[in-house]
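One chain of protein is taken out of this complex; the other chains stay put.
Just so it is clear, A and B label the chains in written order, and each chain counts residues from 1 on its own.
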Amino acid sequence: MLEAVHLTCLRGERTLFTDLSFTLSPGELLQVAGANGSGKTSLLRMLCGLSAPFSGEIRWHSARARGEDFHRDLLYIGHHSAVKEELTALENLLIASAFSATKLTPSIAIEALYNIGLGGREHLPTKVLSQGQKRRVGLARLLVSNAPLWILDEPLTALDVGAVELIQSRLAEHVQRRGMIVLTTHQPLQVPGVTPRRIELNT
Amino acid sequence: MGNIFINVVRRDLLLAFRRRADVLTTLFFFVIVVSLFPLGVGPEMKTLRIIAPGVVWVAALLASMLSLQRLFAADYQDGTLEQMLLAPQPLGLIVLGKIVAHWMVSGLPLALMAPILGLQFDLPPAALGVMFVALLLGTPILSLIGAVGAALTLGLRGGGVLLSLLVLPLYIPALIFGAGAVEAHIAGVSPEGHLSLLAALLIITGLATPWVTALALRIAME
Partner (left out) sequence: MALNIFKYSSPAAFYPIAGKMIPWFYGMAAILTVIGLYISFFVAPTDATQGESYRIIFIHVPAAWMSMFIYIVMATWAGLGLILNTRLSSMMAQALAPTGAMFTVVALLTGAFWGKPTWGTWWEWDARMTSELILLFLYIGYMSLNAAIDDVRRADKAGAILALVGAVNVPIIYFSVKWWNTLHQGASVSLTRSPSMAKTMLLGMLIMAIAAWMYAIAVSLSRARLLMLEREKSSAWVQAILEQKS
C-alpha cells in the first residue's frame, strides 16, 4: 500500500501543492490531474523518491519509501523513454530489466517487443525508429514487469490508437492482478474494467 | 550483486564501441598536446628529457578531464540515468561499473600510448616502463575523482570548464606521485616510493569515490 502523508512541494519560490495526502491500495489506479506546471511530474518524482518533498512523507507498506527494497517494487516511466539510441530495441529492453528486479530472457523480451508492435524491428538500432516506436521500446517494460507499483508520467503520449489500446489493456491487467498504478495523462483515459480515482492539483 | 557491475561495464563498453569517434578524439587530443610542448619549448633533447614526465602527465590529466563529460551526460539526457537511480541495486556499484568502463575506454589507451610518445622525448626504455605503470595506476584515479566532479556539474551550463576548475586541483597528488615516479627513475632512484603512494591513492579513491559520486548524482537529479 502506498501512502502519501501531508506532502508539500516547493519549486523555486512557488508552492506547487501543500498538505497533500492519499493512500493507494492494491487493485487501484490513481490519476493525477492538473494544468501544465501544476506539479504533476514533481509529485510523481517525489513518489519515486527521486526528489524529496519540502515536508511530508511517503510510505510503502508502512515504512519510508526508499532504498533498494522500495525500488524492487517500483516501475517508473517518466517523460524520457529511457532508451539508448545506439542500442537495439532488444538490447534496450534487456538492459532495462537488468536494472530492475525482473529477470528477462531474450525470448521473452522478443515476444514482448512483438506484442507491442515492434516485431521485425527488435534488432534495429533505436536511432532509426520513429518517435512513436522509440516510445514503445520504453513502454515494452510494462509488458514484462512484475513490480507491484507502477508510476507513469504521461505513458500514452506519442502513441497511435492501436498502441494506446494495448497499453490501456495492459494497465487493466495489472490492476486486476492487484497491482497499483499512479499516472498522469492529458488524454482521456479508458482502462477497461477499472474506474480510476482522481486527484486534482490546483495551481 | 557483482552481476550488475558486469552488466554495467558491458553496457558502457558496448555504447562506447558504437560511438568510436568519441573515444578516439580523446586519444588524439592527448597526442596533440604532448606534441605541442617541444614546439613551445624548443627541440633540445636535453630539455625535453627533463620535462617529458611532467608533460605526458599533464596531457593525460587534460585528456582525461575532457572525456569526463561523457560519463553521465548522455544517460542524463535520455533518462537512463534516472532509471539507474531507481534500480534495486546499489547505485555506488553501478557508478563504479561506469567508471571502470570509462577508464578502459579513456584512461587505459593513454597509458598504452604514453610510452610511444615518450620516445619523442628520448626517454630510455626502462623509464618508459615506469611511465606506463605509473599511468596504469594513475589514470583510474583520474577517472574516479573526475566522476565526482562530473556528477556535481551534471546538466549545468558551462559544465566542462567548471568541471575542470573543480577537478584539476584534486588531481595534483596523482600528478606529483605519477610524474615523480618517472623522474625518480631517471635520476637513478627507485620509483617504488612514488608508485606505492600512487597505489595507496588508487585504493582510497576506489573505495570512497563511487559512493560520493552516487550521492552527488542523487543531489543533481532532485
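What we mean here is this: contacts are C-beta pairs under 8 Å (C-beta built on N, C-alpha and C of every residue); 3 or more make two chains touch, one makes a residue touch a chain.
Quick caveat, the model's predicted, so the values are computed rather than measured.
J.: In the full complex, which of B:I6, B:L36, B:L119 or B:L156 touches the chain missing from this view?
T.: B:L156
J.: Check the options B:L66, B:M104 or B:I176 and report the residue that touches the missing chain.
T.: B:I176
J.: Across the whole complex, list the residues on chain B that are touched by the chain not included here.
T.: 148, 152-153, 156-158, 162, 165-166, 168-170, 172-173, 176-177, 180, 184, 197, 201, 212, 215-216, 219-220, 222
Please note the rule applied: only the chains that are shown with their structure count from here on.
J.: Centroid of chain A to centroid of chain B, CA atoms only: how many Å?
T.: Here the centre of chain B sits 37 Å away from the centre of chain A.
J.: Once bound in the complex, which stretches of chain A touch chain B?
T.: 48-52, 68-69, 71-72, 74, 76, 78-87, 91, 95-96, 98-101, 125
J.: Spell out the residues on chain B that touch chain A in their complex, using ranges where they run on.
T.: Residues in contact with chain A: 3-4, 7, 11, 14-15, 18-19, 74, 77-80, 82-90, 94, 221-222.
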